[in-house]
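Complex shown without one protein chain; remaining protein chains in place.
We call the chains A and B, going by the order they appear; numbering starts again at 1 in every chain.
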Amino acid sequence: MADPDFDVLILGAGSGGYACALRAAQLGLTVGLVEKGNVGGTCLHVGCIPTKALLHAAEVADQTRESEQFGVRASLEGIDMAGVNAYKDGVVQRLFKGLTGLIKGRGITVIEGAGRLTGPREVTVDGKAWTGRHVVLASGSSSRSLPGLEVDGERVITSEHALRLDRVPASVVVLGGGVIGCEFASVWRSFGAEVTIVEALPRLVPAEDEASSKALERAFRKRKIAFRTDTRFHSVKAGDSSVAVTVEGAGGEQSVIEADLLLVAVGRGPVTEGLGYDEQGVTMERGFVLTDDRCRTNLEGVYAVGDIVPGLQLAHRGFQQGIFVAEDIAGLDPRPIDEAGIPRVTYSHPEVASVGLSEADAATAYGADGIETVSYDLGGNGKSQILKTQGFVKLVRRKDGPVVGVHLVGDRVGELIGEAQLIYNWEGYPEDVAPLVHAHPTQNEALGEAHLALAGKPLHAHS
Amino acid sequence: MADPDFDVLILGAGSGGYACALRAAQLGLTVGLVEKGNVGGTCLHVGCIPTKALLHAAEVADQTRESEQFGVRASLEGIDMAGVNAYKDGVVQRLFKGLTGLIKGRGITVIEGAGRLTGPREVTVDGKAWTGRHVVLASGSSSRSLPGLEVDGERVITSEHALRLDRVPASVVVLGGGVIGCEFASVWRSFGAEVTIVEALPRLVPAEDEASSKALERAFRKRKIAFRTDTRFHSVKAGDSSVAVTVEGAGGEQSVIEADLLLVAVGRGPVTEGLGYDEQGVTMERGFVLTDDRCRTNLEGVYAVGDIVPGLQLAHRGFQQGIFVAEDIAGLDPRPIDEAGIPRVTYSHPEVASVGLSEADAATAYGADGIETVSYDLGGNGKSQILKTQGFVKLVRRKDGPVVGVHLVGDRVGELIGEAQLIYNWEGYPEDVAPLVHAHPTQNEALGEAHLALAGKPLHAHS
Partner (left out) sequence: ETPVPSTPAAPAAAASVQVLAKPPVRKLAKDLGVDLRSLTPTGPNGTVSRGDVEAAAGAEPAGVSTGS
């Protein structure tokens, strides 16, 4: 290639793409960033940020509804969805403006329009071909559906439609009990809707440690969020003002659930079709782009990051991979990312968070005799009592070895995952953490107590 | 001594005393725990726990009052102090029950009554002398006042009275802008009172980094919490239904502030008078018991822990010292505690938290040229935007060295101090933290961003 237009040419400006662009520019590389929508991608516009804004409005609604138990006399008069949306959109807009400024400030060339890989290091946008010494594929993901399940955007909707709803539905069926399904179920319930979650696997948030699923299910039961696990979608009949969803239990028995809406939250598929990846010979599998542990595809100089690469579909994984690729291109020789060391949070009420291995996975990896676990109940944690939240901190360690898994359930525990991730990724021993007594009264103290217990010296817990 | 009654005899069952008892019992030592009030001490009954319950009720009140901006229509009808107190007392009672059960479960002998050190290893309670192979002094602290300032418990009160108030005062003068003063100011303001803080030093929370004080002052100004720094108490005139407080500015000019109540929050003094410490020859200074870095007093076999020992007056410092002493007695040779590594949190709205050195102290220790700092504004942090809170993460590192100070301001940031404390105490470098991209969107992500910036690779921040 004679003289490429950019050192790094990136297709897609979501979490993975823009993080790569920002870091590459910082390292003195010239960057072209192709985006057909808005920089920030799914996460900023129709993912992480708007959903968490809804979840915060939901928290405010719950606190207001339940304020009496704290001695605060108040009445919840209703949810003003126009107001909720204005708040949500305001947060998105402010962050969008900040991101746009950052990208501009670092001298990145944003190329607006839909791009296609038209050569091994060439992306064509609106008939114009751009070349890069390196190309980074970062076209992200979109909501998937099931065979025979048609999303109409009115009665049968995806998360994207759900984020634009101008009303609180009276009732919803949520298809899929993973992170996104549980988050929307939580929001709608807080806003007053009747919610039923349908999950094909035996438990909610099935990617989490079994104990976390159990605790979330218990909490949802208390909140009167109905859920049917081991239950599959069979068919749906959408009427003018409602849907009738037929589902099938483990034994094959069918039943019908009626509701205002059906949210399809059965996972997200890669956005790679028709983008020329195939034609250029990129190795793919079921639509995903395959890479080695340095985010390299089989094509020389072509990388892939974010949701198009099999693994956790999380914004900060995209950030991490994007930064990694920029540093790899710049010759900084960064260390491969340990996928298990990426923290996971479900921001429902209560929250579920984890890093490292579940107990089951750790037992597989090290043998059931090779691990030890401890659970610290938030009932013993002052701050959690003050918040009136329930849950636990569960730790998994290798016997006489480091902590290899941290699992948390409870309101606000997502914020504790930062500490947990350091312990996991730095291969801390409970004995390293135990002497560092935590601030009282905080929820992070519960993490400290769990480490004290695992180190054989429980403080506020029975030995 | 022939045959002492206990291996460890502890005077006072507050945070320091009971933690020592629990750990000692766990290590197989026999323990006597002398307490004249309730096990749990200041922290559980009239300190950390009840104040944080009030602060949570305050948060609920604020969220309800300001719910409209999140699209939640609600009205705050008032604060039901009986309800607030019932909630607060309920939390205390539940934890008290748990602690009582723990103490019992570990086979600790609780000796009820006021004790006095009547021999080098002897404590007398109600005329009965008990002996210990080791004695641990843990009699804690109580509210101090100023010369000429008489606390009447009605108009001129301390935190203990404040926790029992059956009404929300219309207006309060808070004398002292430290942690306790700022926390009560924050609660009362949230409950609707007019609040004025009077602080003799030049800034609120003067023990914190100057930037934290500035940010808290800005936030309080916005909340219309009045404060006068560089201002000293001169005198007070308490009437039937109000107080008139005369204060004196830096230039000596006097002014009078009228209010319903005056809260005296000018610090806490050691509870050591009349307890026989002096007579037994314990080395003391201004009422505090002096120890070496192994919590040992000058008397063989006599230790001291908690608020009676000069230093941070924090419950978890008491825990840490108590555990340390138990392990020291058991011969485990624990490592001395780094006082700077103990996290500090002010649980006001917004919160202030820190661990390690302030910028000023770090500059003194390592030279102004020997340190680097970075501030990450919460304006760039998605979750903080969602919560509509402002503040920052400020880091201080030694040049090419570890992080030696972490300073945080913002709602809920107290929970981030767990991660910060690991970084400080494990002497983490920003470069150790930077590759571990944090969960999005969390507030702990801001800690990650600050470390990225300090490692020279800011992500969501201008370079």
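One rule holds for everything that comes next: a residue touches a chain if its C-beta (ideal position, glycine included) is under 8 Å from a C-beta of that chain, and two chains touch if they have at least 3 such contacts.
Here the structure is a predicted model, which means the values were calculated and not measured.
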Residue in contact with the excluded chain [from B:S139, B:T231 or B:N425]: B:N425
Touching residue (missing chain; options A:E183, A:E327, A:E415 or A:E449): A:E327
Chain A residues that touch the omitted chain in the full complex: 26-28, 327, 332-335, 400, 422, 426-429, 431-432, 434-435, 455-457
Chain B residues touching the omitted chain (full complex): 26-27, 327, 332-335, 398-402, 422-423, 425-429, 431-432, 434-435, 455-457
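Criterion: only the chains that are shown with their structure count from here on.
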Chain A-chain B separation of Cα centroids, rounded to whole Å: 35
Complex interface listing, chain B residues touching chain A: 15, 19, 22-23, 26, 43, 48-49, 52-53, 56-57, 60-61, 63-64, 67-87, 91, 94-95, 98-99, 102, 105-106, 314-317, 319-320, 323, 334-335, 337, 341-345, 353, 379-380, 382-383, 385-387, 412, 414-419, 421-423, 425-426, 428, 432-433, 435-445, 447-448, 457-463
